[in-house]
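This report concerns only the one structure given below.
One protein chain omitted, others in place.
Now for chain A:
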Amino acid sequence: MNNIRIALREVIPNRLRTTSRNQWPNLTQTRFYARATSFPDYFQNPIFRKEDQAKLIENNELSKLAAIPVKPPAACETSSVYYDPLVNKVINHVMKMGNKQLARSLVEKAFENIKRKQIERYHLASTPEEKAKILLNPKDVLHRAVENCKPLLQLLPIKRGGITYQVPGPITEKRSLFLAVKWLLDASNDKERTVHFPEQFAWELLDAANNTGKVVKRKQDLHRQCEANRAYAHYRWQ
């Protein structure tokens, strides 16, 4: 089928193709690649947010990028007000076998659960100070939860004199984000069979945003372990 499409692409001019393929014009971006593509290194990542583009124009960097080839943005990378890179990241972590639609619906269900719980709490709270404390935006809850779960140190297995030592060391920003999201998902997957994932995920996020719960404890455990193993720290460079 794809081969035919490519053959068609060469034969039929662009305008004809869109009308003949479908009754309605495609609203989402579609690209016809024969197989999974990997773009060469010199292809830049696309800048698809309006704010980022405005920043480029302000700094006069647009002319530099004009001549460089750019990758097409993925279907989920939109300039919507609702777009959030961290949410996208979490969705990708939840995703299995490339089923992004399902992953997205699960995360959104979790957000809905968080929102319902927080609104309920908001209505129950009696004083305005208490009300102000409650995070109503589920995305804020997610951001705070991930922030609270990020570890500051990590243990690296290093072999010295035939013995493997767990050596504490610094952690990169990227890996600590990875660990935070992974731990959150591990914690929510560790549940009763009858509890649905969105529900449990919502609870975990709320707990973590509150600086309590399984995941924060796991982070603290890691920190404690690093503290206990500080005598091995010199193995990192010796």
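Note that a residue touches a chain if its C-beta (ideal position, glycine included) is under 8 Å from a C-beta of that chain, and two chains touch if they have at least 3 such contacts; residues count from 1.
Just so we're on the same page, contacts and distances are computed from a predicted model.
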Undisplayed chain, where the name is taken from the UniProt record, one of "Ubiquitin-conjugating enzyme E2 2", "WD repeat-containing protein 41", "Exosome component 4" or "Small ribosomal subunit protein mS29": "Small ribosomal subunit protein mS29"
Touch with the omitted chain, as defined above, among A:S38, A:N59, A:S80 or A:T127: A:S80
For chain A, residues in touch with the removed chain: 80-82, 107-109, 111-112, 115-116, 119-120, 122-123, 136-138
